[in-house]
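Here the complex is missing one protein chain, while the rest keep their positions.
Here the chain labels run A and B in written order, and each chain numbers its own residues starting at 1.
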Amino acid sequence: MTTGAATHSSALTGERSPLSDTALVAAARKGDMKAFERLYRLHSGKVMGLCLRMTRRRDVAEDCVQQTFIRAWRSLAAFEGRSAFGTWLHRIAVNEVLTHERNHGTRAESDGEAVEDAHAAPLESQREFDAGAVMDVERALATLPPGSRHVVVLQTVYGYSHEEVAEMLGIAVGTCKAQLHRGRRLLRERMGLPEMNDE
Amino acid sequence: MRVVVTVAAALLLGHAARADEVDKSAQADPRGEVVISNVAGEVQVTGWDRNEVHVRADLSDDEQRLEFRTSGARTTIEVVLPRGHSYRGSTDLVVQVPRNSSLTMTTVSADQTIKDVRGMQRLQAVSGTIQTELWNEDIEVKNVSGEVYVRGHSGKGTLRATSVSGGLRLEDIGSEMELNTVTGDMTVRVAELSKARIRTTNGNLELRAAKVTDDLRVDAEGINGDLRFRFPRTLDAEFDISTFNGDIDNCFGPKPHRTSEYGPGNALRFKEGNGDGRVRIKALNGTVEICNR
Partner (left out) sequence: MNESTQSGRDPLDEALASLPEDVTPQRDLWPRIRAEIAKTPIVAPATASPVQSTWFRLAAAVLLVVVTSFVTYYLTRQSMPQPIARTTPESLPTPQVSPQPASFSFGSERLGAGYRNARAELDKRFHERLAALPTADRAKVEKNLADIRHAADEISATLAQHPSDPLLQDLLMSTYQSELQLLANVSELPTAGSMRTDL
């Protein structure tokens, strides 16, 4: 499972050809669990990253990942291939996260401890900034309130469009844009970055 | 259990070329009932304009008999085994019946192919394909693990089709239908749609209607499957669509909204035209797509 840094923030990186996913999905739909396991190995990293940043807790994120793949297996018959398999998985994952939030309530806004536990992977330090004085982006992201955090994660980390994010989260596109704007402003503040004229 | 029909008159014509080949005919009511049952093999039934039922059978098993009897307006064709005999082979039946006969056919592992039979049909199979034509009388077809193909002539007959693990492929059928599958897909094409009740557990549905009636009533439910509808560009109907874990794509314009801020669930209610018709669609895990031509 790769933990290397993505090279750009826009659009999903296509590390593997969608054709290989198609063949695996076709096999899994017929009951081939090995093919499904392969899909799990290929996609679980991204699903975990998405769940982790949205829930901020590793144990909850792992539950969400599990539920996502279980649900995906059970709904394979419904996957038509109109979107990429990964996208379809992410939709399910977002649903799982939102369902969990609804049932368990969201945690306090700045949960430093959860953030500390959550991220074992070392992040490349931003040389231009004093890491001791300001938060790095991962921690700053975790301090965002859920509404804007979800939007920032889905749009800027995973490359989904306004429309896609709005649909996944069940909010209006306008709300989505506002949340993104707010999220970016908060990130700048907490990371000690200067203000910009944002989108 | 099957009621034993008392044997009345049976006119035997023709002859058997071999001991296991049977060729029989009998006079029949032009609008009578024909009842056919077979365990394994093919059954072909074709309507013709004679007032006669004719059957040709290749019995593969020495112990089998073809029972062919008439009682009043009912003609029965049955492949019969001696008591205690276990069935091994397969018997193909080729049958001609008066075109306006009604037909009741029951098979286990046999393909049923029916052409130009215009009376009511009740067809039941365990496995094997059922292929028939829909005219102006109703058809009820139940298949457990085989496909069902119905080609219609946009007539008045209602179709009730249930397939457990095979699909349903229905073309130019009538305006009223009741369709059920568990894991089979359904493809439906109809010239004018009036009433449809559709249910599927793990199958997809694709329904195309060139026109709809003013009193349109569509009731469709899917658990794990996509439900796709192609309606005419202009129609008068009220749409009520809800999904738990699936998208709603609507070509008519209005977009779905989430039923809860934090949880899954999409709903879409809108009216087209003066909204006389009602289209209700419910899905658990699957996309619902409403498109116009």
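Assorted remarks:
Heads up, the rule we're going with is that contacts are C-beta pairs under 8 Å (C-beta built on N, C-alpha and C of every residue); 3 or more make two chains touch, one makes a residue touch a chain.
Since the model is a prediction, treat every value here as computed from it, not as a measurement.
For the chain that does not appear, the touching partners among the shown chains are A, B. The residue from A:R29, A:H162 or A:H181 that touches the chain not shown here is A:R29. Residue B:V79 is the one among B:A26, B:V53 or B:V79 that touches the chain missing from this view.
Where chain A meets the missing chain, the touching residues are 1-9, 13, 29-31, 33, 36-37, 40-41, 44-46, 48-49, 52, 58, 61-62, 65-66, 69-70, 73-74, 76, 99, 103, 120-121, 123-124, 126, 128, 136-138, 141, 152, 156-158, 184, 187-188, 191, 193-197.
Mapped onto chain B, contacts with the missing chain fall at residues 1-2, 4, 37, 39-40, 65, 67, 78-87, 106-109, 124, 126-127, 142, 144-145, 162, 164-165, 180, 182-183, 199, 201-202, 221, 223-224, 242-244, 259-260, 263, 265, 282, 284.
The definition used in the following text is that only the chains that are shown with their structure count from here on.
With centres defined as mean CA coordinates, chain B is found 46 Å away from chain A. Residues of chain B that touch chain A in their complex: 183, 202-204, 224-226, 245-247, 257-258, 260-264, 266, 285-287.
Put simply, chain A touches chain B in their complex at residues 71, 74-75, 77-78, 80, 82, 92, 95, 98-99, 101-102, 167, 170-171.
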